[in-house]
Each structure stands twice: as C-alpha cells, then as structure tokens.
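Shown below is the structure under consideration.
As you look at this complex, bear in mind that one protein chain is not there, while each of the others sits in place.
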Amino acid sequence: MKIRVYYEDTDTGGVVYHSNYLNFCERARSEAFFDKGMTPVLENGHFVARRVNADFYKSAKLGDLLNVKTTLLQMKAASFTLNQKIYKEEEKIFELEILLVYIDFDAHVQKLNSETKELIFSLF
Amino acid sequence: MKIRVYYEDTDTGGVVYHSNYLNFCERARSEAFFDKGMTPVLENGHFVARRVNADFYKSAKLGDLLNVKTTLLQMKAASFTLNQKIYKEEEKIFELEILLVYIDFDAHVQKLNSETKELIFSLF
Amino acid sequence: MKIRVYYEDTDTGGVVYHSNYLNFCERARSEAFFDKGMTPVLENGHFVARRVNADFYKSAKLGDLLNVKTTLLQMKAASFTLNQKIYKEEEKIFELEILLVYIDFDAHVQKLNSETKELIFSLF
Partner (left out) sequence: MKIRVYYEDTDTGGVVYHSNYLNFCERARSEAFFDKGMTPVLENGHFVARRVNADFYKSAKLGDLLNVKTTLLQMKAASFTLNQKIYKEEEKIFELEILLVYIDFDAHVQKLNSETKELIFSLF
C-alpha cells in the first residue's frame, strides 16, 4: 500500500501532522477490503479502534511516497490486533499496534463468526 | 463564531490549507443549529452544498483567532444561499457564497416546508 | 489521477465531506508535479488558491474510486486558471474552476517567468 504525502497531510511544522499516520494505516486496512471487492462494513457489523500504541520515529514531508505494511498479531473472540509499519524508502518511520473490536450497528461488541475470522486471516 | 487555528488546520506552506476555510464556514452553519439545542439533521432531511464560490484574500496562520459572519442571501423552494465572511481581527480574509439544498435521507431534493424556512430565517 | 474514498474522507451524512473534493483536486495538481520528480514548491515561489467556483453534482461514498481530470483554462502574468472534474465511473460528480496565484516565500504576488509558464503548460 503506497501513500503519497499531499499538502493536506502536512502542517506548519513542515512535516506530516502526527495523527495522519494513523489515517494512513486506516487506509491500508480499508484497502485490504476494497482490494477484494468488499468494504470494511460487513453484513452484521464493522470494526472500531479500541486501543492504539504508536511510535513516531521519523517525519515524512510533502511529496514523500510511503509504504504501509500490515501484519496480524492476534485474533480473539471479538477483536484482533494488527501491527502496521510505515516506511519511507527502506527506513521505518512509524509503527502502530492497534486493537480493533467488532461491533454491530448498535455499537454492541459482538463475536467474530468463523467466516469473518477467515476473512481477517486472508486480508492481513 | 470564533475559530482558533490549530496545527491540523495548517499545511507545510505555513498557513491554513485552502479548503479548511470552507470547514470553518460549515462549523459556523452547524453551530447556529447547536446554539438552539438542535442539530443540522432535521426530522425529514438535511442540507448539502450544491455550489460554492469562494475568494481567498489573505492567509491565516497557527494561533490566529478568526471570526465567521454569516448572512442569508436568498431563500428558494428547496434551497437557500448564504454569504459567509471570515475575519482576522478587522480584516476580511475569506468570503464564501454557498448554495445549500435540502435533501431527504434518500438524497432526493425536497421542498422546504414553512417551518423549516422559518427556522433558517431565525438562524442566519 | 485515481483517488480512493477512505473513512477519513466521509462524514456522518454517509458521503464525502464537501470540502474534501477540493482536497482531491489539490492532490491531482500536486501529483502532476510529483510525476515529474518535482514538488509544487518551486525555486522562487509556490501557488495559492485565490478564487474557487465549485459545483457538487453527486456524492461519493466509502470505497468509491474517483478520477480527477485537470485542464488549463487560462494563463495570465502571475496566475493561471484550471478546470478540474471528478468522475465516479463515467459520471461527473464534481467540477471546480480554480484561480491559482504565484507568490514568493514572503507571500508577495510575482510574475510567472517563461520557464514556469512552460512548466504549467506541460503539466496541465
């Protein structure tokens, strides 16, 4: 997943605004679904961030072409954890561990059925 | 309606990213509803931008405290037009004319009933 | 220039937030420079929006793949005007006319030299 840095991603400090690295990671998660002709909104629910641990190593700037790499760390009954790294050329500039919970359309946590678990395994 | 410029509003050019002035104007439109204990999502529909004409006169930067002034220009059967000016101290830095159309929750244009028209007259 | 609609581009109305179409157009303008191994920040200055006229015809939603087409309308001594259309499949959903002014790093308007004019002609 390649991501170009545009003006809107930067701030007056001359680099990418800190929370936009989380957006880049979310794009990569969603694109995994889009690539399969799906959306991250499934028949019975969707995923929300429950916990985020992020390290900011280096800054990206206007015009940089970044690369997001996503791996599945853990699967639980109603949630899963991803590791997502952002690279600028060969250098890791950002790393995220994100716990995503599966909720229904009334925002109640629900178990991942086996079909949804298989989907997640196939995506990440 | 006072609006503070934060890091997220700026870009690497050192000033507010151009489309964020439209966001500031949208905040002022929404706040008119919030001030009355309402939201811009009414019982039967809500409003979407159909046409925008905007002039960018000066730039705002991190920490600036801006002022948005909104006036109603025209009311039609299913739409209305607002003029919105953004000031930095006494100087006008941005001006917007925006045509807003009333649509139902299936995205069909619908007429403004007299109650909704009165509401709009009272807000702007 | 293909643009995917991600969560961050949408709002609670279920469609792309209105000002983000301007961001998509800005990405296309910047990408024209990046494609040539340049950035939109030139040796002596850069470009800022001075006037925008935009029509919103249809909405885009999460997962849509949009296409931005940019053409040069007019070149003047210190500015130029672009037309930018956003398509969803074959349907035009947004159209922008934007006047961009060339300014130096002290924010003073400056004339486009012949080299910069040629660059703009080659990009759009």
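First chain written, first letter: the chains are A, B and C, and each begins at residue 1.
In this text, contacts are C-beta pairs under 8 Å (C-beta built on N, C-alpha and C of every residue); 3 or more make two chains touch, one makes a residue touch a chain.
This is a predicted model, so every value here is computed, not measured.
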Displayed partners of the chain not shown (whole complex): A, B, C
Given B:Asn23, B:Asn53, B:Asn67 or B:Thr81, the one touching the chain that is not displayed: B:Asn23
Hidden partner chain, touching residue among A:Leu22, A:Leu42, A:Ala78 or A:Leu119: A:Leu22
Touch residues of chain B, complete complex, unshown partner: 4, 6-8, 23, 26-27, 30-31, 33-34, 39-41, 62-63
Hidden partner chain, residues of chain A it touches: 13, 18-20, 22-23, 26, 46, 48-56, 59, 107
Where the unshown chain meets chain C, residue by residue: 7-8, 10-15, 17, 19, 61-62
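In the analysis below, only the chains that are shown with their structure count from here on.
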Distance from chain C to chain B - Cα centre to Cα centre, in angstrom: 22
For chain B, residues contacting two or more additional chains: 13, 19
